[in-house]
Structures are given as structure tokens and as C-alpha cells.
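Apart from one protein chain that is not included, each protein chain of the complex appears where it belongs.
Chain naming follows the written order as A and B, and within any one chain the residues start at number 1.
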Amino acid sequence: MKKNEFDKVLLAHGGGGQLSDQFIHDHILPRFKNTTLTELTDAAKLNLDSKSLCFTTDSYVIKPLFFHGGNIGKLAVCGTINDLAVSGSKPVALSLALIIEEGFPFDSLEKILDSIAETASQNNVSIVTGDTKTVESGAADGIFINTAGIGVRLEGVELGFNKIAAGDVIIISGSIGDHGMTIMSQRQDIGFHSRIKSDCAALADLTCKLLTSTKGIKFMRDPTRGGLAATLNEIVRQTDLSILLNELDIPINPTVQAAADALGLDILNIANEGKFVAVVSPEIALECIRICKIHPLGIQASVIGKIVETKDVPVVEMTTKIGGRRIVQMPYGRDLPRIC
Amino acid sequence: MCLAIPARIVKLEGDKAVVDAMGNEFHARTTFLPDVKIGDLVLIHAGFAISTIEEEEAKKTWQLIAEIDQFKDTPNKVSG
Partner (left out) sequence: MLERIHKAQLTMDAACEALARQINIMEVCGTHTVAIFRSGIRTTLPKQIKLLSGPGCPVCVTDQSYIDTILTLADRKDILIATYGDMIRVPGRGGSLETRQSLGNVKIVLSSDDAVQIAKDNPGKTVVFAAVGFETTAPATAMAVKQAAEEKIENFCILSGHKLVVPAMHALLSDKNNKIDAFLCPGHVSVIIGYGAFHEIAAQYGKPCVVAGFEPMQIIEGLAQICRQLIECRAIAESIYTAVVNEKGNLVAQNIVNEIFEPADGFWRGVGKIPKSSLALREKYSKFDAMKRFGLKETTAQELTGCHCGQVLCGLIDPPQCALFGNACTPMHPVGPCMVSSEGACSAWFKYGRQKKNQ
């Protein structure tokens, strides 16, 4: 790659002229090596055998941009891959749109681009089309990223809320709260030094293995913002069924738990970026766990609860560590630390 | 009404300390506990250490502390 002569991004880098051109040739093309992208046409031409596709889009406006375990680039690729993965498809192609603030350090930009390239390559997805815009200083938090992703639907796989039935079992692929607590620990105002790191990871390899080796997976979702509580409450809201959870079976890293305790946060509400929730037929639950546990991203997979008929109102109810019961509500939307 | 967590003093200079709670480090003042030293387990509230904690009592009272001993032996369990 050509050594960069600028140390900060200029407005002209997104202006469509010489500097834009130079940016694409020096920084984008060499990183995302694929013939589709190098054609540099206005739209990517894709040859896909399947007529059955999944299509998703997402925007990433996070702060801080760099966190233990990843950065906005890795997050963008993993997040898009995961949306496609939990929808029952094999991700194949991503678009990448960058909105960069004037004055953003070039070496930070390069680190982010390197991450995007590495993550995409490791997961066999190509960045086939993209866009770069620049905005005045102050108009973006350093950099915003938008992605769209296409995945080829796996044959015979139909996932959806309407497939879920009473008696189905709920599985989580690993420990909860890691990403959100990592971000919290790196906040400028109330941050603290911690050895926890984000679980940011692309799940497609594991989800595809599960979906192609078993019959009976009804639904999947990655519990990002709002955490496990939001995902489970959404299931309950869309199906009118209820959920019974077992607190003792939910995997939690003790350091993450201690961090949540220190800030008075409920770990069920905290974001995850490398985990999925699956609702499966009871007959295949053990097999799903077995497949997860032999995969690096599923070592702590656990059956955490089940779908049940609703008694009066659809609820997510949890049996606590001491054998009591409590409701798990849809989170407010923004967990704040407390002292009292 | 007050969140307070057990943590171990890992650095101490005057009454300014760094304490470790299961791998999370916080700044804390030890002004209310003039006799503490590095290695002591203390209760932290709003950035201040308000009580010392004896090791055995800690294990009996806080489940996370009781469990951490078993946890240390299973490295795979920690994802972060």
C-alpha cells in the first residue's frame, strides 16, 4: 500500500475529484481485493445462483471508535454479517459507505479500514461496492459507517417468529454483557480500567453449521442493543407466547458481572456483538449445544429457558438463583449507572 | 440505599488508591480507613472505601467472590 502523504482527512477526500480518486486507489482497492470492486462501476454486478436472498442494512455511529476487542470497522462488518447469519443465510457481499469528519486522523482511518478488510476476508465476504463522503469538522463523531449486506438463503431453512411454539427451547451461544460493559468501561466520564473486552465477532460460520446440520431451528437473533432482555421481550411481543428463563443457566463472565454490579446495571439489558439467541425444537437442543461447543464462538453455549403458553399477559419470567421468580421487562433504552 | 462493591487495594499512595473488583479497576479514596494497606479487601461506595472486609466473611457474603475461586481453574470460561 502506498504510504499516505496526509495525516488528516480533508473535505476534498470525499469530494469526487483527484483526492477522492487517490483515496480509492491508495486505500480502498488494495485492501478489499476482489474483481467486482476493482471494476469501480456505479453498482456492483453480482452473479448469484440463488433467487432467495437476505438483504440487510445498518449504520454505525458508535463512541468510542476503538474499544478493547475491536473498533467501528470490525463492528460494522460483524454486525452486518450477523444480521444475515441469524436470518438463515450465508453472507456473501457487503457495501461500505464511509462518512468521515474533516480532520479525522488518517492513521486511525487506516486502522479501521484494515479491520474491515481483515474481518471481511476471514469470513469470506467481499466488499463489492462503497462510497466515501466527508463532512465538516463537528458534523460526525470522527467517522460514521453504513453497510448493506446480501446473503444467500440456506436451502430448506425458514426462520421466523411464526415458527415458534410452546415447548421450544431457548439457547444462547455464550456469555452476555461483554460488549456493552466494555464500551461503558471506556466512556470518557465514568470509564474505568478493565480486562473485559468486547465479544465482537462474526457468527455466520457457526450459524450456517447449525442450520445445515439440524432440522428444527425456528428463530435466531443477535441480542445487540437492549441485550438479551430486549430480544426475549420482542419474541414474546410478536408471538403472544411467554418465556421462562433460568438465571443459573445464563453464562456470564464474572468480571463483566462485577462491572455491571459496580454501576448498578442489569446485565440482561446490556448489548452483545458476538452472540446469538436461538429458539429450537426441544428434540434438537442438545445437538445444537454440542455443535456450538466445538466451535470457538460457542464454547459457553447454554440452554437458558423455554417458550411456554401465556397465562394472562405475555411475559418473560425468570427463575432466579435462589429459586424465586421475577419478570424481565423490555429495557427503557438507555441504561445509566447509579450510586444509590 | 447504596451500591457498594467489594474490591482489593492494588495501589496506594497516601489516601489515593486503585482497587480491583474482579478485574475492573477503579480509583478510590481510603480517607475513612486510615490503616488499610495494599492487598486489603475493602467496600467501595461513590469512590470511597468505607469498610474493610475480612477474606472469609467476603466469601460467605458475596456469591461472586465465593465462586471466583472455582472459576479461576477454568480458563476457557472467560470470553473477555
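Things to note:
Just so we're on the same page, a residue touches a chain if its C-beta (ideal position, glycine included) is under 8 Å from a C-beta of that chain, and two chains touch if they have at least 3 such contacts.
These figures come from a predicted structure and were not determined experimentally.
Note on the chain not shown: across the whole complex it touches A, B.
Across the entire complex, the residue among A:18, A:57, A:162 or A:320 in touch with the chain not shown is A:320.
Taking the complete complex into account, residues 1-4, 26-29, 31-34, 43, 45-48, 50-54, 57-58, 60-63 of chain B touch the chain not shown. Think of the hidden chain as still there; on chain A it touches residues 189-190, 263-264, 266, 312-313, 315, 318-327, 329, 332, 336-340.
As a working rule, only the chains that are shown with their structure count from here on.
Contacts from chain B toward chain A in the complex involve residues 1-3, 5, 21-27, 44-46, 63-64, 67-68, 71, 76-80. By the touch rule above, chain A contacts chain B in their complex via residues 69, 174-175, 178, 182, 185, 192-199, 251, 253-259, 261-264, 299-300, 321, 338-340.
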